[in-house]
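Below, a portion of the complex is reproduced, with chain positions unchanged.
Read from first to last, the chains carry the letters A and B; within each, the first residue is number 1.
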């Protein structure tokens, strides 16, 4: 079957952005083509990755597709994740963590207002490490707080046992800077 | 007269550039002198609108006045060649970046964002609680949080600081006004040497012009390039020349 390159690029983009298996049905919907075309497109994407000597592979199983790293690269991925994501905390990570610990649960914009820098990647990392998690909330904006694992790791039963907890979270500077987020 | 409100101007450079462009002039010393009065008119409104930025606007006002006076009254020997050159350069550069900013805005609005994956990929085996290898305790958290609270201090105070700067400039003008009024018979030369730096000299001159305009003092110059003497209007009423136009 003739499948145009545009479709292949679209499939690649969706699989990349997803980072997990995506069903054929969803792919058909998003690409606005027939099911057979999606299957053919995936086949061609798969063979393109194979022939260019890429480190990535397209896996197809049970009418789902995923873009993943080749099995022989697992060690490299492990090494990378250990160093980059699970190594020592960087200064900005530690700072964000201390704010979430004392002032959490709080939203990302609130954290950013206090820190004065963008915290998207920092929060992503703290979540991977299991130090921070989002709280179930009815509002649209998720709130971040430290995990029970982290509280226990610090030797505490409750995060409110942090030194000078009451005094520090009632600091006037915090209220005033947060007042600016809402305005 | 242009019917424009000041909220539109993002700063003195922005206004200055618009004034020059509306007159269809190139950026030059002459055109800066030409738009000086219009600029001052707007400045009067800016003070009411956004006190936090008055200082920035005043500095440019002082430079414009200096440039204008220099062209009108070369005998004053005010100096100011540097200010004129600097302001022109600053304005040209500002214009270039302003135009570039508009192009950046166009790209931004196209929304052709190159997305990265939102969630990280983590191997199943690494999905576990991972504190930093060298450890972390509550005292580190406390210290870090205290530092962050301290850093917030100047940010919260920011609007007040700019305001203070503005007030001190205005106060300086007020102070000089009183000084000039109290010392009838002063010469410009005297005032000039009293100034600690160029900015203060410009501000002195600004104050002097203001007083002349309000007819509180008169200035007298016997000939081109000669000493300018300043006196209270109630003591001398002869040979008044306003420097205002």
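Throughout what follows, a contact is a pair of C-beta atoms (placed from the backbone, for glycine too) under 8 Å apart; a residue touches a chain by one contact, two chains touch by 3 or more.
Computed from a predicted model, the values in this text were never measured in an experiment.
Protein chain copy numbers over the entire complex amount to A x2, B x1, going by this structure file.
In this section, only the chains that are shown with their structure count from here on.
Rounded to a whole number, the gap between the C-alpha centres of subunit A and subunit B is 45 angstrom. Of all the residues in subunit B, the ones that touch subunit A in their complex are 115, 117-123, 125-126, 128-134, 136-142, 144-149, 151-153, 155-156.
Across the complex, subunit B is touched by residues 16-19, 74, 77-78, 81-82, 85-89, 94-95, 97-99, 101-102, 114-116, 124-125, 128-131, 147, 149-150, 153-156, 162-164, 168, 171, 173-174, 176-177 of subunit A.
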